[in-house]
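What follows is one structure encoded as structure tokens, with my remarks underneath.
Apart from one protein chain that is not included, each protein chain of the complex appears where it belongs.
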Amino acid sequence: MMSNYFYILWIPLLPLITFVILGLFGRKYLAGISGLIGTGSLLTSTLLSFVAAKQYFFVDGKVNGVFQKIVAFKFTWLEFSPGLSIDIGMIVDPISVMMLVVVTSVSLMVHVFSLGYMKGEERYATYFAFLSLFTFSMLGLILSSNIFQVYMFWELVGVSSFLLISYYFNKPSAVAASKKAFIVTRFADLGFLIGILILGYYGGTLDIGLLIERLTTASSTQFISITSASFLGASMLTWGLTLLFMGGAGKSAMFPLHIWLPDAMEGPTPVSALIHAATMVVAGVYLVARMFPVFSMDETALNIVTYVGAASALFAAVIACTQTDIKRVLAYSTMSQIGYMMFALGISKNGGEAGLGYMASMFHLFTHAFFKSLLFLGAGSVIHMLHSNEMRDMGGLRKIMPVTHIAFLIACLAIAGIPPFAGFFSKEEILTAAFHENKIIYGIALFTAALTSFYMFRLYFNIFWSKEAPTSNHAHIENGHNTHDTHDAHDHHGEGPWVMKLPLIILAACAVGVGFIPFSNLVTSDGKALETHIDIVFSIVPVALSVLAILLAASFYKNQNEKSDKVASALGGFYTAAHKKFYVDEVYIFMTKKIIFPFIGQPIAWADRNIVDGFMLLLAKVTLKISELIKGLQSGKVQNYAMYFFGGILALSILFIYIWK
Amino acid sequence: MQEIPLTQILFVSTALFFIGMYGLFTRRNLITMLMSIELMLNSVNINFVAFNKYLFPDNLDGIFFTLFIITIAAAEAAVAIAIIINLYRSHNSIDVDDASEMKY
Amino acid sequence: MNLTLLILIPLLTAVMILLVKGLQQIRVVGLIGAVAQLGLAGWLLNSFLNERAAGNNATYLFESNHTWFKALNINYHIGVDGIALAMILLTSLIVVAGILVSWTMDKLSKEYFFLLILLSMGAYGFFISLDLFTLFFFLEVAVIPKFLLIGIWGSGDKTKSAMKLALMLMAGSALVMVGLFGVYYNTNTFDIVKITQLGIPVGVQKFFFPFAFLGFGVFAALFPFHTWVPDGHASAPTAASMFLAGISMKLGGYGCLRIAALMPDAAHTYSWIIILLATIAIIYGAFATMMQTDLKYINAYSSISHCGFVILGIGMLNKTSINGAVIQMVSHGLMTALFFAAIGMIYSRTHTRMVAQLGGLLKAMPFISTVFVIAGLCSLGLPGFSGFVAEMTVFMGSWQNPNSAYRLATILSGASIVVTAVYILRATGRAIMGPISAEHALLKDATWNEKLAAVLLIAGILVIGLAPFLINHLIMPSTDVIMLQMGKVNLLN
Partner (left out) sequence: MMNYNILIQLRQELALALLIFILLFIKLGKDRSNESILNFINMALLINLGAGFCCHETGELFNGMFNTNALIVFEKNLLNLALFIISMQSFAWLKNNKNLIEFYILTFTSLMGMFFMISSGNLLMFYLGLEMSTIPLAAAANFDLTKRKSSEAAMKLILSSAFSSAILLLGISFLYGTTGTLTFSIITAHINGNPLQLFAFILLISGFAFKISAVPFHLWTADVYEGSPVAVTAFLSVISKAAVLFTLVNLLYKVFTPIADTWYLVLVVLAAVTILIGNLFALRQDNFKRFLAYSSIAQVGFILIGISGSSQAGSASLIYFILIYIFSNLAAFGVVSMVSALTGKENISDFNGFYKTNPMLSWVLTIALFSLAGVPPTAGFFGKLFLMMAGAAKGNYGIIIFAALNMVVSFYYYLKVVKSIFMDENNTPLEKLEVPTVSKIAMYICVVGVIVTGLASVVYDYINSLSFGL
């Protein structure tokens, strides 16, 4: 089995090699062609992943009706102790292959787009090096066969996202955002790490396959030990999984660990499209899906997943309605969609019909990747043209950039879940699953869906309709997104070069098409094909809601008018709260700036200087003081010397004749 | 006539010794201090002679020791007085307290 | 091969340095000596692996034992196991880098290089000696050069820091001395191998272990005896800081390890104290770092935190954690040396180490900034760099300890990686990124020697970070032996 998937190794390896080459020689020697190199190598791995997908799904992945978990290869990278070791391996199963396709193709699109978007940047080569690094890490993450390996690549994607967000490093806000992103996710990763330690300790292995096998057979000693051991009333299994999920929530910007995602929009827009829309942010979902069999063994953990997911979905959707920075709107919509995927997983069971949620979640992940990256790239080309991502600077662009307009519209329809666009299918599955499993969740989901279509079209109309096309697009240079001299040098009227249009077109095609893939036959919780059918009756409600929402949005924003403001003022405090993102950021800032720094950091730093070190100095001072005090012994008078002499004799005599004799 | 017991002689010598020590501690005049030291040495001489006479009369170690002590005391006195004279040259005084520059 | 070469080559180099004239010759001689030593270390590694491959399972290889002070039964007994070898490699690498970094040291260059080499000689001797007396001898040999290096070539309040460092380290070695005497008078030998065979009475262990362990702990910046670290590192000249953090703190860790192996019962008795102190050091160091504004202080405090992991690993007393401790020693040595090198390069150009006064250096000096970032990422334990491997191994090991208090300690120390991320990113974000000030914009990037030094260290970091199985393969057998001595093989199996 191993050999015939070995070539998968090259899929992540090529970007890595590209990264090394561009990283070392890019700046000096390959500045011009670095983009092409990156794109070329990625094209190769994309093709490879398509080959792999074809081979797996349609040739030999299925053995008597069940998709196999295949470990393409594996070697021990670091052995902690017999049994516990980090093995670098590659697992080939439906979700990993699916993710391969998603990551490589989206990444390829972004590469192509960046060829135009980043043209003339000073650190052009560096940019592509980082892109390749990210792609490598992401691919490594999804192929990992060992939970610790997941953690490693997890960190790597984190750092490459850090590097890309802070790409405009001389812009303080970008630096701050990158820091925030890294630290928040790092905090979540601590949970992940401890989760790994717990599962590894009780499972006695770090290999995902083995771990799942051991922790899902209720009779195994490991399972018994981990469920019997408990801490603060929860079993160790619950703890381990919850902490694991904490890691996932961090990366996937689930409430309350989401605060980094909107700020992360400081990065170049293609990066946002790749990392913060399509791939990295769904890593959390992927992690839960990867460990899903274990999750399904523990009700509590699953519930946590469900409610966190649902809450995030709703929460983000509400905020998204109030934001004016188009990228932030997209960011919150991403968060909300990932919330969808999360609770879809949460309400799912392992295997069979009940496994619908799992399949739906994966399906949504798949479709979402395309239309969301499409949205971002569209926004990208808008921003590229206007040098601004504020709504108020936009409007009426549909004439100037038709391709973008159409693509963006398609994407909006897709995310709004209007048939026959991709989003419709996946969302329907999720809603169905929710409907069957948990009515509350279903309600939330429905409401969120409506909100989604509302704010998406709010966005759409604001950008492409509302007012007339701006005459001079340089009126807005001063505000927002990095205005490089290289940018100002030459205007970009229209939508920039074909390399920027092509990805839009392709992705738009996907956004229309991918919904028709018979996903349920390919990716399911237990690898067996799953019977699903679109129930028209069931679909009426959500679709209708979405349409209504769209019409509402149209009436608000298609032409400039006061309605929206009225509603806003009518909502009053709630609106401002939502606009201020419900003050979560403020809470965090309060925690760090007002609690940790002044009440933990500074006292410790002070204590170190003054108490610990002070004590050492005190010893020295005391010694000197004493020596100062007793200097009188040496009075300089020879008679006193003689007296001390005699005193010494007396002392010795008393000691040794009367005391110690 | 009965002879004086050793203890009484030892009393004398000890008294002498401590008188000398007292002199050394209290007198300010260097020459006097030197004399007090001679006093102490002499008390030791008495000790030696007494011990020799009373306890170990068969050999004369103590007596000899006394002789040597006397001699050396003389030598010591000589050098000491020389030094004191020199001190007087530089300090114009033989008061011990005047010669206490070096201290601490 | 004859390990004495490891002492002779630095000695020869030092003498040569005294003989030659002029900065040019001096530094060239120094470099040649250091490189020769590096080569020797490589050769040693090679022959060591060959021996092992040939099935030579002796605990210590290349042993040689000569009587030194016959009357007192003191021997010049040398030999290496995997751990010592790893340390030797680390040292030789850092020495080369240090020499390269101080290439343009023109103030009293002869004395400077002489002392550097002398210091390194002490370290080599320390790592190869199997006789506690020799060990102690070389330990102290390595102290005084630091005092002079900091005091003469240092910056800031140099004499005060130098004095503090020297005194605290001397106090440490005084404690060590007491401990060693205790061992000596209960086994009548200083020979580590013999002592391990004889074993030490438990009572004696309990009494003398604290002395020896804390003594070495002072060197390893064990809380609360760490206060020499910040001042010492901050005042020292670049190469000296590199040696200090990269080599001399490792003397402490290595010593602690050996002591724990010699007195296993006491080690088990006191392990909770050790772990407590280590955990405090880790957390406390991390938070203290967060508040620093001077790059060197940042790195110095983070060293306290990182060396805490070494002690933690040793205190947990199981195979994995001790492996982790050793890897952490090597990793921290390389990483922190790299960090200090980068800081030194920045300081030599901008003449300030205050984070607030720096900014956007990435624009002016991309290479140095990249080095800085790499060091930072290694320090916050990014996979692919050595720091990750080391810390994860320590965590893994510590977690194997089922005692829930120890688990708590592990989690707390784990939390430090978040704080680490905070301070590293703050420093990077402020100094390396952000807008650059006008007068810094024109500064030149690294020169060839600085680049070479950095590349050497980064190479070391990457080798461990990307292929940890190599170093694991090197040290694992030795830790097995130690665990056997401890009488407790890894708690897992």
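Of note:
By written order: A, B and C. Residues from 1 in each chain.
Keep this in mind: contacts are C-beta pairs under 8 Å (C-beta built on N, C-alpha and C of every residue); 3 or more make two chains touch, one makes a residue touch a chain.
Bear in mind the structure is a predicted one, so any value in this text is a computation, not a measurement.
Of the chains on view, those touched by the hidden chain across the whole complex are A, B, C. From the set C:Gly82, C:Gly182 or C:Gly232, the residue in touch with the chain omitted from the display is C:Gly182, counting the whole complex. Of A:Val537, A:Ala570 or A:Ile657, it is A:Ile657 that touches the chain left out of the display. Even with one chain removed from view, chain C keeps its contact list with that chain: residues 67-72, 74, 137-138, 140-141, 143-144, 147-148, 151-152, 158-159, 162-163, 166-167, 170-171, 174-175, 177-178, 181-182, 184-185, 211. Where chain B meets the missing chain, the touching residues are 17, 20, 24, 30, 33-34, 37, 40-41, 43-44, 47-48, 51-52, 55-56, 61-62, 64-65, 68-69, 72, 75-76, 79-80, 82-84, 86-87, 89-91, 96, 99-104. One chain is missing from the display, and on chain A it is touched by residues 620, 623-624, 626-628, 630-631, 633-634, 636, 638, 640-642, 644-645, 647-649, 651-653, 655-657, 660-661.
As a convention for this text, only the chains that are shown with their structure count from here on.
Centroid distances built from C-alpha atoms place A farthest away from chain B. By C-beta pair count, the most extensively touching chains are A-C. Separating the centre of chain A from that of chain C, both taken as means of CA atoms, is a distance of 36 Å. Computed from the mean C-alpha positions, the centre of chain A lies at a distance of 98 Å from the centre of chain B. Computed from the mean C-alpha positions, the centre of chain B lies at a distance of 66 Å from the centre of chain C. The touching residues of chain B, when paired with chain A in their complex, are 21, 24-26, 33, 96-97, 99-104. Residues 27, 76-84, 86, 148, 151-153, 155-156, 159, 162, 166, 169-170, 172, 175-176, 178-179, 182-183, 186-187, 190, 193-194, 197, 200-201, 231, 597, 600-602, 604-605, 608, 612-613, 615-616, 620 of chain A are the ones that touch chain C when the two sit in their complex. Across the interface of their complex, chain B is touched by residues 631-632, 634-639, 642-643, 646 of chain A.
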